[in-house]
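Here the complex is missing a single protein chain, while all its other protein chains stay put.
Letters A, B and C mark the chains as written, and numbering starts fresh at 1 in each.
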Amino acid sequence: MSQEKIITRGPEFFPNIPRINYEGSDSKNPLSFKWYNPVQKVGGKTMKEHLRFAISYWHTMQGEGRDIFGNPTVVRPWNTASDAKQRAADTANAAFEFFTKIDAGYYCFHDADVIEEAGNLRESNERIDFIVGILEELQTETGIKLLWNTTNLFSNPRFMAGAATNPDASVVAYAAAKVKKMLEVGSKLGAENYVFWGGREGYETLMNTDMQRELDHMAKFLFGAVDYAKKIGFDAQFLIEPKAMEPSKHQYDHDAATCLNFLREYGLMDYFKLNIEANHATLAGHSFEHELTVASNAGMLGSVDSNRGDVLLGWDTDQFAIEFYDTARAMIVILNQGGLGSGGLNFDAKLRRGSTDLEDLFIAHIGSMDAFAVGLLVAEKYLARHKEILANRYNSFDSGIGEQFESDNIDFEAFENHALNNPEPVTISGKQELLENEFNGILNDVMKAA
Amino acid sequence: MSQEKIITRGPEFFPNIPRINYEGSDSKNPLSFKWYNPVQKVGGKTMKEHLRFAISYWHTMQGEGRDIFGNPTVVRPWNTASDAKQRAADTANAAFEFFTKIDAGYYCFHDADVIEEAGNLRESNERIDFIVGILEELQTETGIKLLWNTTNLFSNPRFMAGAATNPDASVVAYAAAKVKKMLEVGSKLGAENYVFWGGREGYETLMNTDMQRELDHMAKFLFGAVDYAKKIGFDAQFLIEPKAMEPSKHQYDHDAATCLNFLREYGLMDYFKLNIEANHATLAGHSFEHELTVASNAGMLGSVDSNRGDVLLGWDTDQFAIEFYDTARAMIVILNQGGLGSGGLNFDAKLRRGSTDLEDLFIAHIGSMDAFAVGLLVAEKYLARHKEILANRYNSFDSGIGEQFESDNIDFEAFENHALNNPEPVTISGKQELLENEFNGILNDVMKAA
Amino acid sequence: MSQEKIITRGPEFFPNIPRINYEGSDSKNPLSFKWYNPVQKVGGKTMKEHLRFAISYWHTMQGEGRDIFGNPTVVRPWNTASDAKQRAADTANAAFEFFTKIDAGYYCFHDADVIEEAGNLRESNERIDFIVGILEELQTETGIKLLWNTTNLFSNPRFMAGAATNPDASVVAYAAAKVKKMLEVGSKLGAENYVFWGGREGYETLMNTDMQRELDHMAKFLFGAVDYAKKIGFDAQFLIEPKAMEPSKHQYDHDAATCLNFLREYGLMDYFKLNIEANHATLAGHSFEHELTVASNAGMLGSVDSNRGDVLLGWDTDQFAIEFYDTARAMIVILNQGGLGSGGLNFDAKLRRGSTDLEDLFIAHIGSMDAFAVGLLVAEKYLARHKEILANRYNSFDSGIGEQFESDNIDFEAFENHALNNPEPVTISGKQELLENEFNGILNDVMKAA
Partner (left out) sequence: MSQEKIITRGPEFFPNIPRINYEGSDSKNPLSFKWYNPVQKVGGKTMKEHLRFAISYWHTMQGEGRDIFGNPTVVRPWNTASDAKQRAADTANAAFEFFTKIDAGYYCFHDADVIEEAGNLRESNERIDFIVGILEELQTETGIKLLWNTTNLFSNPRFMAGAATNPDASVVAYAAAKVKKMLEVGSKLGAENYVFWGGREGYETLMNTDMQRELDHMAKFLFGAVDYAKKIGFDAQFLIEPKAMEPSKHQYDHDAATCLNFLREYGLMDYFKLNIEANHATLAGHSFEHELTVASNAGMLGSVDSNRGDVLLGWDTDQFAIEFYDTARAMIVILNQGGLGSGGLNFDAKLRRGSTDLEDLFIAHIGSMDAFAVGLLVAEKYLARHKEILANRYNSFDSGIGEQFESDNIDFEAFENHALNNPEPVTISGKQELLENEFNGILNDVMKAA
């Protein structure tokens, strides 16, 4: 049982939705958890401590079912006031009602999610101060924490050609001002991380783009953010979120390896980690676990945007992850590195445009929270076996020429000598199909035990 | 318990592999079925009757781990004799040993799989007669049946620019001769279906291709096959297998809808059904269940190549289907149309190139047969609920203007009248996330009951 | 020289842009045609008669630089009035100023482009009547014609689950009412074609979709449109526009072959042709010329949406076609079928979001009109050679067994006889690289002569 209390200021926005409870895997109640039991211990930590779920303010509170060919399909009751501040306050109340009812410990937002931008920077900042006051109060009342905040540097037309990488210096300055404000907000609200997603840091055509100069600017901009955070004592983990394309034709933070290359080139490795999103992985042509592994191997897996994409479509569908194979593969990498530290699983996922009932918001989150709970349980059982498999497969490096290879410099002459004076190497089965079958066996064990 | 006997003529080729038995879902024996219980009844039929598994001669017996950048990784013991006929006989013996040990009821082959083509057509045909005699005997001894046979019209360079669609009439004649022979073989071996896969029926460039003339030729060729089969009393179901590309840049049988369009255009709908392959679906940008549904809706789903592709890769990976979501979605369509009739589930799947142990052949088939068994169990539970969902969602067509729409011709004036005199339609949630959660619930029920 | 007069009612909206004239290929004036010379004869017709360019009202007049992550980047001067009718009138004036200055003979629109939908159907229809009166007057004054109109059945949330294929009969009725109105509008404005693009006719998930029932509805709806058009004497060519996905996950009009299959199944072939779009072709995994060829071979290529997509991106980028190879390959198919009849080349293309100058609208159209002019010139030279190539390549069907194959039914026994008694067929080079080189040679000849 968790101790946040339901927000009651103003009217309830989800009056027909009770707090969601764990009822076990055989429950047929759509408004209950089947596998996600916040207090259940898995390897020494509770599920809630492992999974650190965060709700995305933009999709869950501000998503309105718009797509590139269609107008909004839902008008949320918290989004109807004509006054921007009232709308923002109502939305915050609704948000914390949702957070507590779904029993998420964390949330995430862009500045533009929590209150509409005003006509000029000064007034926008004042609006932000207004809503941040309310959010702070709601956090205190409920115990819900801010996993991360970020700055929207992509919606406003001023950023159409980039923010930190804009060819116009005055836009770069504007972007810096907006990031500065959000660093202050993050600090005030105790954000555990701060995210940079560069949806407009990229290009439409190389014909009008000086890529090298833009990347130099991007690095400089990030150093500026690091410095300013230090100055104000904001010690959140900074995160970069890779995405290959969309909205830009090419985005500089293409995938995990590209981001790492950039961070290494400019000496930024100590100040950043990565926020890996499932759907962004597939847009880059990678599996989710590939991107998680690349980041994790470099010690740079900071947090996760836990959604899924439709691999047959070429845009970000931001669906809720629901298949046990997907969530298990992700949790294996996360568990293998001992968890996400200050990071968490942020649902960067939205309802399908046709899911227009208010309760669909709960149903979608429940399904994905359950799927990650199953994924966690599978991962926990799988990891020991996985380590054994790898230890066996690479054991030729534990002695002889293999050990020599790993410990010394490789000496091509000695290696040639070895090859000339030993029989042809024999092929050793990789046993992929066996491992796939074993995975199903572990899923069986988990499902039966749940 | 099934009654085929193990083939013992000549040496055993899998001496260390016992007949594979069902041991239940908690068995940890990799050489046992966990969910596939041939005699278990599901909705009035046994699992074996539902699933009608067939083994692909080309992958399972002739697959050698070649890829476009690599030489074979395995040399099978049945493939070592220097004489083509001896090699073919050994392979047939090994094949039937495999079929019976894995307890598949069916197998499938191309002419080129069962015996190597000779230097000329006459001699090739003699070779085929030789091996067909042996296959017939083995079928009789074991009770294993031929799900389908087909003609390889793509490997030999004579077919590089097509078989039925080759710009050289003498190649078309040659292709006809080869198909003629295989129709006779199918007839002799009691094949239940005969498959056309047109890997070279397509083009590399439109610059040198008269697409219309080639399609006219293809239709004429198929009519020829229909006529000849009738003449020799071979009454197998003819099947066309869609594939979008590979080896050709564009293949005429691109996907299910394209095949249907072709069959309709030329008046061939009565003589053919479709053989739908999972990996070919994804190469065409479709989900497997989409292609199955398109074929099934047209009454044209005849048989299935039950593999899976890697959706992040652009070629046919022909992996064994192993994930329960995939197999369940396929089985839903199949069960919904009352089964595959004379068709079956042919494993057009091959070991990963690095899976070089002989036992891997068994392990891979076991895993996929188990996955389809789970898929069948899920499908059976899911279908009743599915029909209820659809009945509810479309119930506005059961009365009023909807019923009128379905029963009469649509009258735009009456409909405008209705629209002008009724309130704006309200949006109705499609409940996609709820349905996805329910699917996991059904998987839970199936896993627990198994 | 063409005789339409510049519209001067109200203020000019492009006061700094003169009428665009042909200045020849060496002109460096960005506001001139380099290759498109409306009056130049190519094979008996003028370029203007061949190309029948049409301007897309939605992109050119209503495009505001919105994308899925970004707000509008431009506010057009004709789009600022607060009153919907005034805004529509201003836009119409600006549109015809643009059409005449760019010297396009045609335009195209959806109902929602020419005037904003009102709160209910009756009022929306009244608004349409208002703007159609103005459009009619402008057409008369300028001689600009309506290539096609269409109904927007995808933006309004009422259509989120389809229009003709909506599970709610009242939405189907609403869609019928809207199409009815636009058929009347097409009739009044003398539209030469009427287009159906079913962006919402498809599905998000098969879990809640009865595909067969929806397709039955779609067919019935189209018959309704055919009947009503006949009733009011509107004899425009009806067109279906294939698109694979976006906005829907799967769209029923996936590609040309899928549309043809649908039209054949329901007996609609006599009433419809296809409107093929370049970008939709690549989204379906096809080349533009492939889709054009499929439609043309079936006698069903009615009109063309002449844009281009970024083949490395998975969404509709709707870029202006600018590369000579692309435009030439399209014009080859069009010229080969003797032109588009009542169809034309509609620029379903939009400015890049960052191209915010008013003059960019002209520059983009000029570039693409020039590119199609070059394409036309190349196509004209290429076709004779192309026919010769094909005649040679397939000449084995002009005598002997080939001729027999084309004229009679194919007799597999006779063909086997031929194959047994003739030498192995020899491979004949397809000469693809030679043909590609020749294409560059033709481009050279055209560029030099221009």
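Keep this in mind: a residue touches a chain if its C-beta (ideal position, glycine included) is under 8 Å from a C-beta of that chain, and two chains touch if they have at least 3 such contacts.
Computed from a prediction, not measured in an experiment: that's the story for all the values here.
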Give the labels of the shown chains that the missing chain contacts, considering the complete complex. A, B, C
In the full complex, which of A:P38, A:G70, A:G105 or A:P157 touches the chain missing from this view? A:P157
Sole touch to the unshown chain from A:I128, A:A225 or A:L335: residue A:A225
In the full complex, which of C:E137, C:D408 or C:E436 touches the chain missing from this view? C:E436
Of A:W35, A:F154, A:Y174 or A:F272, the residue in touch with the unshown chain: A:Y174
Positions on subunit B where the hidden chain makes contact: 65, 67-73, 154-157, 159-161, 199-200, 204-205, 245-247, 249, 283, 310, 312-315, 317, 352-354, 356
For subunit A, enumerate the residues touching the unshown chain of the complex. 120-122, 157-158, 160-161, 167-174, 176-181, 183, 204-213, 215-217, 220-221, 223-225, 227-228, 244-245, 250, 254-255, 257-258, 260-262, 264-265, 284-287, 289-290, 293-294, 297-298, 386, 389-390, 393-394, 396-397, 400-402, 405-406, 409-413, 415-416, 418-420, 422, 424-425, 427-428, 430-432, 435-436, 439
Need a quick check: the contact residues on subunit C for the chain that isn't drawn. 25-26, 28, 30, 34, 73-74, 282, 285-287, 311-312, 320, 322-325, 351-352, 354-357, 360, 363-364, 366-367, 370-371, 427-434, 436-438, 440-441, 443-445, 447-448, 450
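Everything below uses one rule, namely that only the chains that are shown with their structure count from here on.
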Which word fits the touch map of the chains here: line, ring, star, complete or other? complete
So the centre of each chain is just the mean of its C-alpha atoms; given that, what is the distance between subunit A and subunit B in Å? 39
Junction residues of subunit B - those touching two or more other chains: 285-287, 427-428, 430-432, 436
